[in-house]
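Of the protein chains in this complex, all but one are displayed in their positions.
So that you can tell them apart, the chains are marked A, B and C in the order they are listed, and the count of residues begins at 1 in each.
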């Protein structure tokens, strides 16, 4: 077994040095009744060539999105990942290191995270960011927990236009903490402002909303944040990070916490994970922030360097009083995000977002020219996803599209049974004009 | 253009520092009559995403060997390339460095080559090896030149069973040097020993033969070498490097120079290049060796290290008196070879060779059970390629196989028009039992 | 400072970018779009991001150079205790890059992802077989997330059976910090269990604390086995029985499962629920701190509460199942860290049943061998057969020579080795916690032991050298106090 390094001779020498006769003797601390007296019932091992063949066969039983036009979004959108992201994030000194507990041996990772924190702060318009949490959904839950610990009102209000899996996650996290979770209904595809005001009347630690929301529509973040602040609630905004190339960042309308899923920033969709969770906030909240934070400091020689800081918030020091239980986060994916943002740069980041915006709108125009197809919320602003009303059930439409080799959109009937004749279509910079033409042609055949 | 780093502002600053007004002024040394007054007629540039798409489309216009069973050999054979070869040889410090002129800044490459030289010497059974030449064919030509400069007889004898492209290369190299090239005919698929003796009667600087030869047959290297030595000619052997896991290495039968193409050692076939040329010989010939050689030495502190050595043989010092004109060699591919050999190790190297041997023989047995199919040279020893007599023209057979999704063998009619009903089939450790079964089934349909 | 070592932002030159953004691709006839009008002005971004603007070569150099400032398993021995820093086979990285794994969407039609779902299903089966717990959920994102998810399962179970007042979770004082932190997040109260002088759970203390929690107070015991001292809880079955008779569940932190694989199964010694760390035991890389995966395994009784989605098999077809009324719901979006699962699956298939067992055996062999070697230089906290790791204490050295665990760690950096985990577990003063893993060769262990021995000698003769260490790293000891007192948590335009 090439992964295990001891030859039989060496094993014997080592056993002798330990003073036991056999490997079995090493397990003397295990009472016989705790031992498994048989082989595991898993397949026998494979040599690398056979294993690789097997894995390729398994992979071939899946249909990658890239095999044809694809319009699936709803929480994972496809974007071009520059090849440098793979090459650089694949450096084994990143892949096979761990959390930078020893700063002198980890200046590489630490500087990466410091720069990552900065870039996340830059795109969200916030003061600070941590060095990632698990994903967008758990980031939202962590944000709510942080708001609860800051505001101390056992109530969280969330817009129904937030991603259903985010809301589920929030619900699961809050369920055991005696916190009331209130959902605010929609109006014309957007969070209902009046209903929000009302929901916040009795107070809450936070108002959570997503923009662009699950239906692709850009919320009036400024208005929602103002409503939250009027009620002394924090404003927690979930973002699609790439949208921030063209859309006003939450920092600009005074949001308190910005979360989101980093997948669009250089991460393949991977059936939903891993990507990374974005978490940005105000500097004054630093001591309530979950997760790892890297700070700049100097060494004895006055050389600039980086360390994990404000560790007294964390579980390994604070244990049951920690701000969060998170330990391992999603560092390598955050590194991908950092490389992506740095590669695009100020200009490229804005340009990709603009491409998404423009291409999605061009697609909307083309699609709505098809008989029976219209925008579900015509006139509402959107970024790269559009909710489309269809002449038939979305389920049926998707079946038809699949026959044409097209991966259709998200069936909105799953979001709201009343919307079963609608689907959410994602159009990004990688959606070619030809992809849209093929979609339109297929829709015409309905 | 992301590959060019100067912004317009910087360009202006730099021009100012230089003391010229414009980029155009920098080209003042070019008389107007030497300047191209128009744009180049090549396509406009592409962004990375479009370029990648374009390249994938081009790649899709080819049918990779791995798409189905493949039996093509004849100078390129398919073998399993462990993934570590790609990962480690892909380290950018290897990929983007150059020839280790500054040893202190190149100990990585230098130690790699020192180990490569050792491993090539180990598998060929020779005393020393250089750190690679271009490919197997040019290695043979360089070997002949070296023999000429050592033996000083203007005559080279080569077996007709050597790879036709190797013989062509040899012919081209010798053509301008007033050296006679004599080809020795075959007998029963092997170099004719009597004819060889005869061809060497009037003397020659070297006898060149290949084993396994182009028809897949293992030559009697000991006998041929003895014949060469009797005529005071050097014995130059071209090898399939992987065969040396099971086949007696030329060093064991006193050959003088061993060459070969390193492709089977961790290199993809790449339509024929690049791989690397193997060159091993006796230590006493060191001053006539072509190409780069790395030696071990110490630094001022007595620390062990590596340098390019015996550089006085080389063109940058000796110019028109150099042993060869080679400068850039095939280092990165040689690195792949080194990683491959180190990964397989003593045991794995022998095991892969044994697999090739066994699988080729099993395939021979299965194929010869098909009516009308027989071994062209039954009873002759072979390694992983078999010359098979067919009931129809090889060309036709290959067309039939292609229809069945099988990449057939090399049409021996290209080697010798008399053999147009025969083909050379390569069977290696990556040829599955199922591949052979499919081939046999298709052959039965002829 | 070499100019290439500056921050990205300091290298930024407006107008540059490392990647040319694609031009918008429009469907036929859509060229006329008035792009300025697509967003209302108030929704348009007005502020600059100020993202760095560098060329491609500068970017490549930046990250390549940064990578070279890390110690990593691929460059040196990295015996971080409790972290199982084993070799990460490169085949894992190669296969996960296949578009058939990387380019999949969680909402694709299940017919289009049968290979992926089958992989998830099989991986669950393997983990079930390895742990002896029949049901696995691959949902959680890391170990701590697995803890939290598992605690939610326990809480949900008690809620369901009307015993939601069980809020006490017993946790040994040697436990990892995530254990109590996860309890708090789940609304549980933690009570610490004392370790006895053998480094194991003190059974008397356990009984006392069970009693103190009241008849329906105990929700669970969270036990790590082997524990963080590297010791197997010999009386685990007795402990489990005590908890079970008090109506509680036995939760096992499976971070240390490496020692047991193929040899002993938690499900067989009384554990009801546990988490795995795929990024430790199953070789998916640590990635400078993730992504990981923290699957949980449970008994039949707890199965209904597992998070959604589940992956189930109908005949020959795999599908997601979401309609599970008793489930705790989701603790994250989508099925889990599938990219990590692909690697763990690849690893298990490479090793197979015999290989998996050899992992456990050699992890324990290597740890004991190193324990014996290092034990010649420094006191082992519990000097007897250990499992996959062991803990040294530098207490004497600290007292007699003023050389602390941290000084030893820093000096090891100068020898070119990554130091062990230090100051954990908390119950051992000046702890050095060493886990070599099965993927290290004897000669590496010998070399490490030799370096360690020299450092101990040096600590006695020339302690100042250790206080000044490290001197061979890109920076020397960092001023951590300043990092908190004058926090600089991001770059800002100067």
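Everything below uses one rule, namely that contacts are C-beta pairs under 8 Å (C-beta built on N, C-alpha and C of every residue); 3 or more make two chains touch, one makes a residue touch a chain.
It should be emphasised that the depicted structure is a prediction, and the values quoted were computed from it without experimental measurement.
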| item | value |
| --- | --- |
| Contact with the hidden chain (one of B:183, B:314, B:385 or B:420) | B:314 |
| Residue of B:227, B:246 or B:370 touching the missing chain in the full complex | B:246 |
| Hidden partner chain, touching residue among C:61, C:125 or C:482 | C:61 |
| Residues of subunit C (touch criterion as defined above) contacting the omitted chain | 2-4, 11, 13, 55-58, 60-61, 64-65, 68, 73-76, 87, 89-90, 415-416, 439-441, 443-444, 446-447 |
| Interface with the undisplayed chain - residues on subunit A | 1-5, 7-10, 47-50, 83-84, 86-87, 92-93 |
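In the analysis below, only the chains that are shown with their structure count from here on.
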| item | value |
| --- | --- |
| Between subunit B and subunit C, centroid-to-centroid distance (C-alpha), Å | 46 |
| Between subunit A and subunit C, centroid-to-centroid distance (C-alpha), Å | 19 |
| Subunit A and subunit B: spacing of chain centres that average the CA atoms, whole Å | 48 |
| Contacts with 2+ other chains: residues of subunit B | 48-49, 83, 87, 92 |
| Numbers and ranges of subunit C residues touching at least 2 other chains | 14-23, 56, 60, 64, 91, 93-94 |
